[in-house]
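Reading through the structure tokens given below for one structure.
A protein chain is absent from this complex, but the other protein chains hold their places.
For chain A:
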Amino acid sequence: MDSTVVSTGTEDKTWGGGNSPLKASYGKMMMWFFIVSDALTFSGFLAAYGFSRFKFINEWPIADEVFTHVPFMHGQELPMIYVAVMTFILIMSSVTMVLAVDAGHHMNKSKVTIYMFLTVIGGAVFLGSQAWEWATFIQGDYGAVQTKGGNILQFGEYVTEDGEEIFKRVSIDDIAIPQESARISHERKNGIWFTDEGSLPPYTVDEIYTGLAAQENVVVRTQFLNEEGHKTILSRAESLKQIKENGKLVVKGANLKVNEYGTSLFGDFFFFITGFHGFHVLSGVILNIIIFFNVVLGTYERRGSYEMVEKVGLYWHFVDLVWVFVFTFFYLV
């Protein structure tokens, strides 16, 4: 570092610039400044999530019913497993990062190279997993109907499995009876050239209603929680009445306006918080790649200190730290 800083020759004096406050180097200190402020940004988001959740405390979607998919395990409901694997991947890449820092203290270039490489791989795997998680969330599961009041109505039936009566969700694909419909997606070529609209929902509310009327045992489940913390299930007559009178839009999957899991804020916060965290992971991976090449080129070997690895390591562990909280508040609590 001496080569980049002009020496004043008064380093031994208190204000001469020779001592570092709190016994941490300038770069490390600034990284900690950034981390504390970034932690406050994330806690702002998570607290806002808590606010919205408290506002809709009796109708917030149950995470165990939303995140049930695991790659290559098609059709099975396995809540928590996938996200636990993701957590483990991120903690693991944190571990390789600490090992890289440790090897840096021993000035062991080849080991730093290997561990930095593994860290980059871990980060990339985590990002890929998150992309898959997003895709599954956007794709949706069973579909639902949104009411005029913005509530979500889902479908299901009572089935007996192992002598126990349970409520099993039914997909809108199995309910809807397609009908002749005059409503087609408006395209630019068919009207005023500057107006068009996005893709229409897969079914109309009428198609769902006819289908529901034809299937004797399918009932509607609302997003409101009852006293045992389960979603309220309506009677058959009430189900038909709700869809007929209040049904407005058929929803499949999730976007920023509406999602099939419950209140639209749930989807918004999911995209925003996991997205912001994913963006941090992405920048972390890019920084790690830069550091990796610097290590390979011998930059830090010549500089005589691997402190740069340590500083980027701090950021990388911070990303892991944030994920621990996101994991708790989105998937567990």
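In the analysis below, a contact is a pair of C-beta atoms (placed from the backbone, for glycine too) under 8 Å apart; a residue touches a chain by one contact, two chains touch by 3 or more; residues count from 1.
To be clear about the criterion, contacts and distances are computed from a predicted model.
**Student:** Considering only the chain that is not displayed, what protein name does its UniProt record carry among "Rod shape-determining protein MreD", "Cytochrome c oxidase subunit IV", "Peptide/nickel transport system permease protein" or "3-methyl-2-oxobutanoate dehydrogenase (2-methylpropanoyl-transferring)"?
**Tutor:** The record for the missing subunit names the protein "Cytochrome c oxidase subunit IV".
**Student:** Considering the whole complex, which of A:His105, A:Arg188 or A:Lys257 touches the chain not shown?
**Tutor:** Once the missing chain is taken into account, the touching residue is A:His105.
**Student:** From the list A:Phe88, A:Tyr158, A:Phe279 or A:Phe293, which touches the chain that is not on show?
**Tutor:** A:Phe88
**Student:** Name every residue on chain A in touch with the hidden partner chain.
**Tutor:** Touch with the absent chain occurs at residues 22-24, 32, 35-36, 39-40, 43-44, 47-48, 50-58, 64, 79-81, 84, 87-88, 91-92, 94-95, 97-99, 101-102, 105, 147-151, 224, 229, 246, 307, 310, 313-314, 317-318, 320-321, 324-325, 327-328, 331-333.
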